[in-house]
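One structure, as structure tokens, below. Some questions next.
Heads up, one of the protein chains got dropped from this complex, but the rest are sitting where they should.
Naming follows writing order (A and B), and every chain is counted from residue 1.
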Amino acid sequence: MKYITEYRNKDLSHKIADRINNLLNGYKGKISLMEVCGTHTHAIFRSGIMSLLSDKIEHLSGPGCPVCVTPNKYIDTAIAYSRLGDTIITTFGDMIKVPGSTSSLEKEKASGSKVRIIYSPLESLEIAKKNPEKKIVFLGVGFETTAPLVASTILSAKDENIKNFFVLSGHKLIPPAMTALLESKEIKIDGFICPGHVSAIIGEGPYRPIVKKYGIPSVIIGFEPLDLLEGIEMLTKQITQRKKPSVENQYKRVVRSEGNKKALTLIDKVFDVKDSPWRGLGLLLKSGLSIKKAYAKFDAEKNIECEIEKTKEHPECICGKVLMGTKKPYDCKLYSKTCTPEHPIGPCMVSSEGTCAAYYKFKKE
Amino acid sequence: MCLAIPMKLIKIEGDKGEVELSGVKKEVSLTLLKEVEIGDYLIIHAGFAIEKLNEEEAKKTLAIWEEIGNL
Partner (left out) sequence: MKKKNTENKKILLSHGSGGTAMSTLIKEMMIDKFDNPVLRQLTDSAVLPPSGNKQLCFTTDSYVVNPVFFPGGDIGSLAVNGTVNDLSVMGAKPLYISCSLIIEEGLDMDILDKITTSMEKASKKANVQIVTGDTKVVERGNADKIFINTAGIGIIQKNTILSAKRIKTGDKIIINGEIGAHGLAVMSKRENFKTNIKSDCAPLWDLIDGMLSAGGIKFMRDPTRGGVATVLCEIAEQSGFGIQINEENLPIHDNVSSFSEILGLDPLYIANEGKVIAIVAKNRASSVLAKMKKHALGKESSIIGEITNKNKSRVVLETIIGGKRIIDRLTGDQLPRIC
């Protein structure tokens, strides 16, 4: 597989791991590196790179799993829509199992609701055309990588005059979450592993003010084992050699410093930035996307009326703290006892990129 | 929310393209990219091409690693 396999070389991996470990030889104390992208969480665990690296590196998983940071109210809304007889809910896979206050889309599907897992938001348009009497509601969950796709899909729906397609926007933005984590001061973060594909869209720019204000080295990193190792080496160098903290780009083959301007224009065209509630982080200013007035006819919240149950959170679920990195999964009373992948209570256990799911699958400690 | 893979562009039809990786082919939307050519490697996420792989940069990195490998 071109441009994939070359980044999985065993010997090189060991060489770079050795270089990282050498950098840490004289360093006193540990360095905490946080990744804020669920795909990074998965990639790090899957590659097993942490087992090659010194104990001095502490790996923290942040709020990078879009399914995990989606609050109960969004899920309850999706569930309420699914219960209306004339809707078909279309969604990416992980959302199906996430528990809301009292149910999940998977359970609703078993009770007769129409819920379809799709690979691309464009499939929703095909479903809408084939089912003109139904309302197709796409669950727009995801960060800046996915938002332009949904924007493009809404524009296609407008061009094709599709009247029964709607989006329930739950899109969120990564940089405000990074700022919130640093503001909270609850955890010590020495370096950020910045999300490779979010950065392909937004570029290096949004990270610069964060690095300037808080002085935390941030490196945009790809997803193959050698990308991760090279990026961690760049972070470790900045930290141990006490360089001026800066934004660096390890993933230059995909990420341009100015990002993807066309994609950013599409997001601007279709979405407004708004304050948004995040599980674990609370309401973050200017951290979410809502559909602009001009495209209101595709906005599920403006077109579909129904009663949504009162939001309830499980009193002992600490997904919020796990997402922040302030607690580890095994600090949770429910983890692996009541809350397991088969019977998840919180979203961190459901999503294949959720921290608890990753720990359960790959570590079991 | 970043699962995306480099696939080679083998056909263009308006704002849709067909990409290929090891014999696996898919029609994807090109609406997020400005200019693409047959033979380009595109980063594919959920049925859309979100970026074009910069082969120059890729080759640079691989060359540096080859050096490290030879040390």
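Convention: contacts are C-beta pairs under 8 Å (C-beta built on N, C-alpha and C of every residue); 3 or more make two chains touch, one makes a residue touch a chain.
Just so we're clear, the structure is a prediction, and the values are computed from it rather than from any experiment.
Novice: Among A:81, A:271, A:298 or A:360, exactly one should touch the missing chain; which is it?
Specialist: A:360
Novice: Who touches the missing chain here, A:23, A:36 or A:49?
Specialist: Considering all chains, including the one not shown, the answer is A:49.
Novice: Of the listed residues A:97, A:253 or A:328, which contacts the missing chain in the full complex?
Specialist: Within the whole complex, the residue contacting the unshown chain is A:97.
Novice: Go through subunit A and note every residue touching the omitted chain.
Specialist: Subunit A touches the chain not shown through residues 1, 4, 8-10, 13-14, 38-39, 42, 45-52, 65-67, 92-94, 96-97, 117, 119, 141-142, 146, 225-226, 340-342, 351-353, 360-364.
Novice: Touching the absent chain: which residues on subunit B qualify?
Specialist: These residues of subunit B touch the chain that is not shown: 1-3, 5, 7, 21-26, 44-46.
Throughout what follows, only the chains that are shown with their structure count from here on.
Novice: Can you list the subunit B residues touching subunit A in their complex?
Specialist: It is residues 1-6, 8, 21-22, 29, 31-34, 41, 43, 45-48, 50-51, 53-55, 57-58, 60-62, 65, 68-69, 71 of subunit B that touch subunit A.
Novice: Note which residues of subunit A are touching subunit B in the complex, please.
Specialist: Residues 1-4, 6, 9, 11-12, 15-16, 37-40, 64-66, 92, 119-123, 141-143, 145-146, 148-149, 152, 155-156, 195-198, 200-201, 223, 226, 230, 252-256, 260, 262-263, 266.
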